[in-house]
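For reference, the structure discussed in these notes is given below.
Here the complex is missing one protein chain, while the rest keep their positions.
Let's look at subunit A:
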């Protein structure tokens, strides 16, 4: 099968890879590039486990073709911590036990970061609507929402 050469940027690093034209960005991230932090849940855009940003825009990577990454800037969960320093969202998720099995967590974190970039001081309702595209079958969401609110408060103080 003819593969297409793709030049892209992932978490600020230039990356090149070969992709089947019909395969998803999620496939490329996980199976071609070994970036397995991004999870596959439903594969149909309903669960948000595969959330990444493409040119700053939050998307489900299962609904993006790998070849569409050409010339784009992709951000995945692997780029969220700065070395050993966790992002405030990641730290609050740990401190406040906002995860159990962890499969949804990378997607939730990416979504929450995108939410806070647009709205640094969200209400609880805004957090719940903002994260409606991320399904979690463990936590019942309360701890996730509280952790996002706490992280937002901390991030507002440090700006």
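FYI, contacts are C-beta pairs under 8 Å (C-beta built on N, C-alpha and C of every residue); 3 or more make two chains touch, one makes a residue touch a chain; residues count from 1.
Note that in this section contacts and distances are computed from a predicted model.
> What is the protein name, per UniProt, of the chain that does not appear here: "Carbon-monoxide dehydrogenase medium subunit", "Phosphate-binding protein", "Amino acid/amide ABC transporter membrane protein 1, HAAT family" or "4Fe-4S ferredoxin"?
For the chain missing from the view, the UniProt record says "Carbon-monoxide dehydrogenase medium subunit".
> Looking at the whole complex, which of A:10, A:35, A:77 or A:115 touches the chain that is not displayed?
Final answer for the missing-chain contact: A:115.
> Considering the complete complex, identify which of A:35, A:65 or A:89 is in touch with the unshown chain.
A:65
> Taking the full complex into account, what residues of subunit A touch the chain not shown?
These residues touch the chain not displayed: 1-2, 4, 20-22, 24, 43-46, 48, 51, 54, 57-60, 62-65, 67-68, 70, 111, 114-115, 129-130, 132-134.
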